[in-house]
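To start, the structure itself, in structure tokens.
Here the complex is missing a single protein chain, while all its other protein chains stay put.
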Amino acid sequence: MLINVPETVVADALRGMAAAHPELTVDVENRVVVRRDAPVAGKVGLVSGGGSGHEPLHAGFVGPGMLSAACPGEAFTSPVPDQMVRAAAAVDSGAGVLFIVKNYTGDVLNFDMAVELAEDEGLQVARVLVDDDVAVSDSTFTAGRRGTGATLFVEKIAGALADEGAPLERVEAVARRVNESSRSFGVALGAVTTPAKGSPTFDLPPGELELGIGIHGEPGRERRPMMTSGEIADIAVHAVLEDLRPDGPVLVLVNGMGATPLLELYGFGAEVHRVLSERGVAVARTLVGNYVTSLDMAGCSVTLCQVDEEMLRLWDAPVQTSALRWGR
Amino acid sequence: MLINVPETVVADALRGMAAAHPELTVDVENRVVVRRDAPVAGKVGLVSGGGSGHEPLHAGFVGPGMLSAACPGEAFTSPVPDQMVRAAAAVDSGAGVLFIVKNYTGDVLNFDMAVELAEDEGLQVARVLVDDDVAVSDSTFTAGRRGTGATLFVEKIAGALADEGAPLERVEAVARRVNESSRSFGVALGAVTTPAKGSPTFDLPPGELELGIGIHGEPGRERRPMMTSGEIADIAVHAVLEDLRPDGPVLVLVNGMGATPLLELYGFGAEVHRVLSERGVAVARTLVGNYVTSLDMAGCSVTLCQVDEEMLRLWDAPVQTSALRWGR
Amino acid sequence: MLDTDFFRRWMAATAAAVDREASRLTELDAAIGDADHGSNMQRGFTAVTAALERESPATPGAVLTLAGRQLISTVGGASGPLYGTLLRRTGKALGDEPEVTDGRFADALEAGVEAVAQLGGAKAGDKTMLDALLPAVGALRSSAGAARDAALAGALATVPLQARKGRASYLGERSIGHQDPGATSAALLVAALVEAAGTSGGGDA
Partner (left out) sequence: MLDTDFFRRWMAATAAAVDREASRLTELDAAIGDADHGSNMQRGFTAVTAALERESPATPGAVLTLAGRQLISTVGGASGPLYGTLLRRTGKALGDEPEVTDGRFADALEAGVEAVAQLGGAKAGDKTMLDALLPAVGALRSSAGAARDAALAGALATVPLQARKGRASYLGERSIGHQDPGATSAALLVAALVEAAGTSGGGDA
């Protein structure tokens, strides 16, 4: 690993972000990354956060048209309420703040505590959960579906609406709508090495893969012998479509987990398109890249989001963050 | 590996690019990626290319403000002259074409053949070599310095000048100036697995690293026990500064080799900044990310480019490619 | 009677145990979670130790509420709010007396454990820290040693369970056969009570 010591990994990265991105205010000590021009008058503030190790999520999505602030926790560990309250205070212009929370026990508990504390401080805060991973059944026997790739869609689309000056209820509503319209499925071709552990979190021999993985190095639901990119696309897209039955065009995120070369990811994207066209699903837009990662995991995930006209307009709206930029 | 069969890796990736990027014309059969609006009247065409496996280099840098076209070869194998001639013909508006060539025997020989063939077809073609890697001594005992991270600087800055309508000689001159002002040094923390070989190209145990690696999975000049991010930054930056003695501000590329998490890369970036400030070198701009990669190699490289005012203005100029975008 | 110093010793003994066992906790978490439980607990109890030294709280209740607040502010993850709530609620239930009886402490801990159950929504058998905490609370009525044994037994008994809460639940049946990291750290916390009681309160004290 390219680190100094495990204990300073997050602080070191934040120092690096501060050095590279003058357009961000990076509070290294308190671990909050805020767009420099926050609070923007009249604009709802968007705050997200979660364990580190998923970069560019979330700090790479802070900027005009997307998040107002991000709170990075330790690697794979939810941030603490103090960070979230501080971020909320920094971005609140009086129009209120939306917390975008990936559905993990840790994130939910910490953000819930932050909501209480922020409200105690007089802030108006709403919270939306992202839970798009179809590999986990959403039942009382689990912590519910994990939040994965759809987070990018939620942050981008809600961020665009907030930039238009929409009120908190509408920003919250569109965030919820994006989440409800999105599903993901992930596959690992190799395990993760976390700074804390220093060796792979599970043992995955070269000739095997894990289906239905999350973004925290947890093993998946099933281990199988290695397959072709086309076979993996079949499994992933079918798993998503079993749950999301789109009757209109979709956004497609072909996401790398961190160590899968872009060359392979684009090839996988071609297979995802093939399966979608076989299934008669129209594609509105496709994004290919390492966006919601799991440190150095080799693998990929597919996220589909069925979009209406408003969502597509908001997706296409200008965005200026370090990891996602277009328009204007 | 996330592939179908090794033989179709490049074609599969190009199909994926075609599906994801309507703003590009992707000729999958002939392996040429061209910006859709080419040829742009009165503009010098910029063509680059090289072996695949370095994505987003080069195809990810095709678009307004950067390359006009890219020719991807097989993984780590230079493309063939036919591709280059085809690309040149597609982007030539009568203002001539500049080939940007990384200094490897294969790339040089194939591009040289392409220059001859293109001139036979009546095109005006110039060629600039990128050779920035200080790990290789530039002597008659080697094939000369390798072209690595500086390629991004050359393509961006020359691309911006071409977009301003400058004539071929000036675009060629600035490209050459950027190359002469740039130096790089790379470190591997893990080996590469190429599609053709299917297993790591060299054996690098977890507790060791290779100093002075290139971007093709070749072993480096020296193997050492694992070091901290700060120690690696010391070695890499000092190696660069031993050769480039900047008396003005520099552009900094903190580049990931493919499998190094952005979290670690930003932390490394902080250490690079520390060393530069210790050495009294002013930083004009910093770019952190996986831009000039080596498939799934873990590791990083540092490229510095001393900039004058014109170069900095051209660096800051708008760019609209899939992997690098800003401005406008 | 248990005085303020007893509770400081409890936190100190827990911090030491967590330091000692951190990599094992992380290993357990790697198998069915995300490989951070050891470092999470270590970060939290390092902060607890520092805060107790800095602020010298004067009552048993103040020791635990301060410790709980530290955990909430420094741990993150699932365990931060849960352990933080456990100690804060236990501390609050102790009120501000300078000394408390064993029975009063057992009541307070029960309130703390109930708060954990409420916050996380888990029940006995869900393969969480509660599987060590719930039996410990019952046994603490007889002695700290009994609580320690019950917590350890509870932690070991998580091995054959299928997880229904937290990250491990994502694994479904693949979570079976592994010991829950949170139940394991909870057993360390309870065992530290015996150490805190020292020679005087040791053994079955």
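Order of writing sets the labels: A, B and C. Residues in every chain begin at 1.
Keep this in mind: a residue touches a chain if its C-beta (ideal position, glycine included) is under 8 Å from a C-beta of that chain, and two chains touch if they have at least 3 such contacts.
Bear in mind the structure is a predicted one, so any value in this text is a computation, not a measurement.
Participant: Which of the visible chains would the unseen chain be in contact with across the whole complex?
Facilitator: B
Participant: Of the residues B:Gly16, B:Pro39, B:Pro56 or B:Pro79, which one touches the chain left out of the display?
Facilitator: Touching the chain that is not displayed is residue B:Pro79.
Participant: Quick one: say which of B:Ser68, B:Thr194 or B:Ser229 touches the chain that got left out.
Facilitator: Checking each option in B:Ser68, B:Thr194 or B:Ser229, the one touching the absent chain turns out to be B:Thr194.
Participant: On chain B, what residues meet the omitted chain?
Facilitator: Considering the whole complex, chain B reaches the absent chain at 6, 51, 73-82, 104-106, 109-110, 113, 135-137, 140-143, 146, 192, 194, 196-197, 201-202, 214, 216-219, 221.
Keep in mind that, in the parts below, only the chains that are shown with their structure count from here on.
Participant: Of the chains shown, whose Cα centre falls closest to the middle of all protein Cα atoms?
Facilitator: A
Participant: So what's the Cα centroid distance for chain A and chain B, whole Å?
Facilitator: Chain centres of chain A and chain B, defined by C-alpha means, are spaced 29 Å apart.
Participant: Taking the mean of the C-alpha atoms as each chain's centre, how many Å separate chain B from chain C?
Facilitator: 53
Participant: Using the touch definition from the top, which residues of chain A touch two or more other chains?
Facilitator: 75
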